[in-house]
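All protein chains of the complex are present and in place, except for one that has been dropped.
In order of appearance the chains are A, B and C, and numbering begins at 1 in each one.
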């Protein structure tokens, strides 16, 4: 179903399926786990404890584990997983995604156990997850925006601009109407307007889509900063003081230990994000709209020959994408009750673009990639809070380095929609 | 609306006060940074209004803009050019040397020669602030007010003008602990190692919000963000959390951020505006001196803001202790140090 | 500009040119006029005008005098228009005077200084734009010039202030260092693309962010700090390592401008006259055919990034050894991002990139005067820049607005519009 599905059985059955034995992955797993065992387990002094906390309804659960022993056990589990994957490779069996996932979780915990060992502050697990989700929100919206338009064949480099425009309009409208919700409704309009420019130039005037996208980012930064310096500066109370969206805990669900408060004590924007991810995941791959959108992005001429209006489909999807990004832009202002500030999206649109590619143009992939980035970013924050001897600038690099490792090590070659970036002119 | 009388048009604008022109170059934060650029700009605005002089303000978007901005102000025949921020040190110094008939002022940095030894120029005045002294008091108050025994501070980017606040804050908390046998923790800054929490920029407020939430989750109930607009993110997080208060920086946040006035414990004020105003006033009166101005608790160039809504929360012991410490600092009995001090 | 378009009217090989209906001088003059009206430089100028007009609306809208006059628009519309005109005209005159020539200046040197400033600003834009252009033509969507400039500046700056070498040699080594720094940084993306297929868009975005923190970190270390000052500014670059100033100390214009010109010539040679450039272009246009013809496509990805990064690194040297003379965290300003637009506007060709760089340099240089003289926020420059590029990329729109005739008469094929510079971004 997903675009990167395994090859169909037709041919595999025909030939003799004898996958080449590749030990690259197992060796990498093993090497990293061994280094981790040395660094986190064997070398550090013994006798220290690592404390963790997590929220449960009404209380804070705190527990401690012996650092050295725990780290050693975790690293050994990772080594075991490496051995498992080695065995799987030897017998030519495919391992599921669970293996790298569990492996990564285990090693991250080993790292945390080591990093927090002996610290006065416990490691707040709930808070770690909460912040990861928080930082991932705009990335998820941005990545989904890119996905919707790129799946239909229009490259959307303008995500950053769409986020920024959404943030701007949401703040201004929310302030004027004194309603965060009205601001939230305005945000997608701003994003869609940016998309409208994108489609006018990319489809009507057949300008290279990347050029348009790059330039639109500059344009939106220019316009919003200009208006901020001129109009908003003088009237910040009347134009740029948005209300905050209220937090709406979902009864029962929000009381689940650890993940309840993380997932279900959120604003409507985050719930919308869940909805959008799930709905898109279903619709992109299972609905008429999704099928047509993907057809137009993969092989527009084929779509045309079955009566699908290629450019119309592209226009609507790109506008929809812009609207989704615009909605994500509301995160920066009304969702958190913050006033608009110059360039306040701080390059998140580009990270979202990376998340979309890393997630292979699928909604759940985009979600996973955004969460990975959010987690890496927040891990850096949380470790900073607990106290680390590493300079802040180096800590701040973490999420970017993690992303490079993810794209180089785990993902490798990804396949973009085939007709992406190519104007459809009959 | 109705049209103004025709004759009004010509008379509008330029008050025929003085033809003194005072100009200002921001650093890359711009004049709405809720921080020193903004304070500086406000000082200049006040001078323009009250002294009837002409003002020109130009923003820089990056370090590369300083020299051209200063140059265009020189071309505009500015009499006094003020650079906001230590990053303008070299450009202001070069301009001062090249334009002996123009007066300059530089906020947050003194001038140095090629061996990095201090020098004085005839036509350039450094405006310096012993910010750590005020931050020290704020740290003391924060520690004395915290009910959880944990307070926090963080910065935008690790720069001396940022970490000087954090140094003073940490020392103030330590002083409180020492005086009261308490064990209030400071998260976010290790003065010894000079490492701590930073959001990475001065733009993305949500990063400040997230970081502050992290502090709050670790039990912090007083936070001092030294990150310009990103600090507002922290204020939003504090407001959301409930019983968490914020120590503002640069200006009195109770006044400048009315949305968050109810959670502002106090602010570490750096009276850049006043210093700018005074400098303009002197210069326009023809009594410019290149003598460095150093804002201290003594001359009230720095200080902590009133407690406003927290006046009843801050105990009398703390208030007395703060007055006492202030007196000691003014008298020189107590020296608050920061390696970021100019 | 649209030389990618085939010329269908061209006679088949062997046949002689068809006899032209030549109805005398009159029609020839008409032809010349038509030629002029349809030439791409006219479209460029028209696009610039259109961009200035639209930005003018923004300038006027944000001007307080205009807002006041708008309040009583129906009472006295003339006020409104004159206020708007004053605001817009004032801003643009200042822009011009800040970018080209300032007639009101006291001395001649001061009067032409703006032009030299434009040239100074254009240096990093041209150099980084040339690098990006090579990447685009070779099918690499490198958006990492920002990081590459920073790395170039770090290397060049360090050699410049920390080493003590004789003249010429010092400059030369510092420049080479900068080229290596930029090349290595870009090379990471090229290497990962070649080895693992990692998408260069992602990797270069990430490397930009890492570079920003890296320079921030280095400036806190004792190797890069000034004595015991904590300010994140490096010691000044030694005189021997500085690009000589071209017009004396009154002007900031330095040898970097000549380097940029030479680099443009070099890039032209590389892409059009060298075997390596041939391979770059082949890989960019059709990697499959290139591979089949024995070109090592993966190696080309790496080499392209090394060259592109080297040029961006050279842009970093222009900053640190020429214009700024010290290393700071903001040394690259936003040149790396602007250079993307410069390269795209210049259609990734050296000459085009050179002029696009000059145009953007002029807008930047003029922006300062505009801000200081008329108080127009400098952000408007971004609006002008982006609109210019959009309109230049869409000639039919500009023609429609100005009612210019289209180059191939009515019913021109849309192929003329599409001259995509970058074919694949994320393949």
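Assume a contact is a pair of C-beta atoms (placed from the backbone, for glycine too) under 8 Å apart; a residue touches a chain by one contact, two chains touch by 3 or more.
The rule is short, and it goes like this: contacts and distances are computed from a predicted model.
The chain absent from the displayed complex carries the UniProt protein name "ABC transporter", chosen from "Sulfurtransferase complex subunit TusC", "ABC transporter", "Na(+)/H(+) antiporter subunit F1" or "Glucose-1-phosphate adenylyltransferase".
For the chain that does not appear, the touching partners among the shown chains are A, C.
Shown as candidates are A:171, A:263, A:303 or A:338; the residue that touches the absent chain is A:303.
Note on the undisplayed chain: of the listed residues A:181, A:289 or A:405, the one touching it is A:289.
Listed by residue number, the positions of chain A touching the unshown chain are 3, 5-12, 14-20, 92, 282-283, 286-289, 291-292, 294-295, 298-299, 301-309, 418, 426. What chain C contributes to its contact with the hidden chain is residues 4, 6-13, 269, 273-276, 278-279, 281-282, 285-286, 288-296, 413.
Basically, only the chains that are shown with their structure count from here on.
The interface with the greater count of contacting C-beta pairs, when A-B is set against A-C, is A-C. Look at the CA centroids: the one farthest from the centroid of chain A belongs to B. Spacing of chain A relative to chain B, judged by their CA centroids, is 36 angstrom. Centres computed as Cα averages put chain A at a distance of 31 Å from chain C. Of all residues in chain A, those that touch two or more other chains are 229, 391, 393, 396. The residues of chain C that reach two or more other chains are 213, 216, 220, 377, listed in rising order. Those residues of chain A lying in contact with chain C across their complex are 155, 157, 201, 205-208, 210-212, 214-216, 218-219, 221-223, 225-227, 229-231, 347, 350-351, 353-354, 357-358, 391, 393-394, 396-397, 400-401, 403-404, 407-409, 411-416, 420-423, 425. Listing the residues of chain C that touch chain A in their complex gives 58, 62, 141, 143, 192, 195-199, 201-203, 205-207, 209-210, 213-214, 216-217, 220, 337, 340-341, 344, 377, 379-387, 389-390, 393-394, 396-397, 414-415, 417-427. Those residues of chain C lying in contact with chain B across their complex are 71-72, 75-76, 79, 98, 102, 105, 110, 117, 213, 216, 220, 226-233, 235-236, 252, 319, 323-326, 328-334, 365, 368-369, 371-373, 375, 377-378.
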